[in-house]
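Only one protein chain is missing; all other protein chains are in place.
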């Protein structure tokens, strides 16, 4: 069985999530390749060594350049801060590595386009960590739509709201700066819901956006008396027109009090409606217009072994799946994609398309008018 | 005690709702005036007489002109189709009657402005039937916002979605024609949620709208083989900027499968969030940011006697209120406004402001750019 | 059209609810008789006169004996405290009046049996105010069960929990004394859920009960320093066996923190399940076992005009019904029963059967063993 030797860069919030998924992937799924946790890069040799021990990687380094160049690595997994994605990915591609990169793919669509080009030129495989669509429940949503069970989509309402910066006294960090994060809530959160819109409904043709920074300054983490400017948006909204004619709205916020994992969608079709919120990630609500009027209603389907990719975790319905389980599905796709040529999606091209939509929303907000999304 | 003698025009869907509310208002509330069901107008003398008997009105007529001119009438209650609102209201005002008119006030803001002017000139009192804000639960929402319990509002998301025209085989009716209804879902449904936005957050300064007619033709009711053009929108959405700086989004549809009474809102503030849907009209969800992190969450408050206007219906919390109960609160306001000079809101000026917003949304959709709302 | 002249005794909590329902009944429903609010009795002439004015009754009295004997009364409506039900009902029956009595019918099954006998001997019609089963949603539940849509019932779980006495500092009142109330939570609350069990599943054959008084003393309302003994149960539970073989459990409490209107049921059958809570009185959840495994789930049906007795209130689904609307259905049954001989249920015989079950639960709790319910 072909080996898939991973080099992981970054072990913070999302890197740790990857590590848990790597640990369980081979037990959950019958993988088509042998997953090898080869090397891990962190900011210092000590931290790198400690995390390698914790996460079960064989080697560690404080030099990510060495990692991307290492001949024993097949795929580079980039969990470093957003502003490093491009540089790291280009370096990895240069060395002929496949790349598995966290979202957002880049700080803007231009950078993302360069990455797509480089990967294409080198012929390496790519995967972007838009993991929410790997949730069996959202896979079921797509199946239902693809089956025509809700007819033609007429409306998509999607949100990714959280409240991690709702507290004005929370010190400033990299999320709030253009150089390190690019966009604010759009880049950090809305990237997910735009990808979900693509997955469930299709390409977005035009947008009318709005955005605002409500908390304009935040304390310096080391000197709370010093206030620093927040450089990107706390909150954004956009009206959408999909290529297939459906209307849509997406909303995102990082100051939405009470929304802890507020990725949600309602997809309305000519024959029915689907509704989902990630905070109840094992439930999909389905309404069918063709039922008798006296028995119509939204049905709460609990995800189970009849649905995609659930049975690998548990053969009983309703027993539930967790945060890290979605990443485990993603890792399965990574390994099977690299080892056996299975399709790998969302790839860099999708990461770039998401960036195009996000950039169009920001530009539209500045120009106060609708803009076509340029996927040119 | 001063009498408030009502002349009701129209006894269809909403006229019947008024009648039920008139019937119970005096038992539910200690009214400040004596409510007298004086006269009722319908399309034929027979129907008028029958409905007067059913609804407890003393006299009936097939001539609404006679009703609005009748000296024994203090207030004219207009439950006729939308396109007649203006003519009837102006006639009633001409005769010095107070006017209680169903929403939307008129087919467009221009007409509504004329009605406001006429009422002001004549010094009569006016009330528009935006009854959803009379719901004790939504009154509580306003109280909570006014108290500052959720801080400054940063976002309003409001919908009024229904599915009464989701079925393409449903024959065409007056809702679908410009001459009789003016706007489509915007006028019939979104009027409510725009009024609610005004009530909860404040004036809307600018909008970016979108709208579409998905079902372009419907069968003639008498000859189903004959297809007639639908002349107004099935579905509309708009981004909003409020005068106070808050962002917002409203959405409306008459083809939203499964939404039977889909008036809903989520109001996000700097210190908390409120969430409500009319389908669970006795519940308000409240999140407070200032609670300890380990005990934060949305609290479901069941409306009860501690909340505005509930105790009149029942002194036990959670026992619930119904569709017609909101109208009963509205009738209480009408009677106390006319008999005792209590404030009456939403008045024609508010009806006109709602029309200004709706017209701006339609114009913005046509121009594909943001428009200021002209309340000039 | 035959008149139905009502004499109402008692205008407290539930009397007021009756008054609101009387006020709207004739507008909501096309009644088969003419409802006449003839006379009202209260504790003093002043209060009686005031309430008669408020509620629209023609005459008033402080002497209920005069009311039950008055020749212009067809039906006596008893909303007085429980301990007076028997005496008043027997007096009304003696004078040949029909009787509409609030629940519980009597303080115990023995008294209830006497009332049934008296009514039968005199040939008068009777109705007991178990209004929750008049809710269109619960009527729908019964229809679904009767249609066989959930197969044979194998389990009924029902509650009527509230928290009106959860606060130990709440002063003692008539609810807590055997002489005035008989049983505690069982009589005041569980009577409703036992009636609902009868309505939905059928007769109860045997019970194993338990009950307890957690708050053993409460302050005297006039002298809070003086503690008075609570004489009946705060909380009770019972296992049930229905005559048709189904198992069941009912629970009741008046100290159940947070349950404001906690009448709820889950009815499990061999082919499906129904779930309902009165706090969301317009929703019925239905699960059908015969759907494909990948689309199974509980469907939330919003009550609407396709369901029994809803359309009279509103012709749009999901617009909701309120607390007093159930009583309005009950009043319709009363008027049509007396004026046109339509069936009237729950009658005194049902009131007595409910008492038999409640008494059996209390006796079983004392004897620590199962008891047959003696309907003999």
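A, B and C are the chain letters, set down in written order, and residue numbers restart from 1 in every chain.
Quick note on the criterion: contacts are C-beta pairs under 8 Å (C-beta built on N, C-alpha and C of every residue); 3 or more make two chains touch, one makes a residue touch a chain.
Bear in mind the structure is a predicted one, so any value in this text is a computation, not a measurement.
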Among the options C:108, C:268 or C:300, the absent chain makes contact with C:268
Which of these, B:148, B:297 or B:341, touches the one chain of the complex that we don't see? B:297
Looking at A:20, A:62, A:84 or A:363, which residue reaches the missing chain? A:20
Please pick, from C:75, C:109, C:204 or C:255, the residue that touches the omitted chain in the full complex. C:255
Chain B positions in touch with the non-displayed chain are 140, 286, 293-302, 304, 306-307, 317
Taking the full complex into account, what residues of chain A touch the chain not shown? 13, 17, 19-20, 22-24, 26-28, 30, 54-56, 162, 164, 259-261, 278-283, 302, 304, 313-325
Since one chain isn't shown, list which residues of chain C touch it in the complete complex. 150, 154-155, 157, 163, 166-168, 208-210, 212, 214, 234-235, 237-239, 241, 245, 247, 249, 251, 253, 255-259, 268-273, 287, 289, 296-298, 368-370
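Going forward, only the chains that are shown with their structure count from here on.
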Please identify which chain has its centre, taken as the mean of its CA atoms, farthest from the centre of chain B. A
Using CA atom averages as chain centres, what separation in Å is found between chain B and chain C? 35
Report the inter-centroid distance (CA atoms only) between chain A and chain B in whole Å. 41
Whole-angstrom distance, CA centroid of chain A to CA centroid of chain C, is 54
Within chain A, the set of residues that touch 2 or more other chains is 296-298
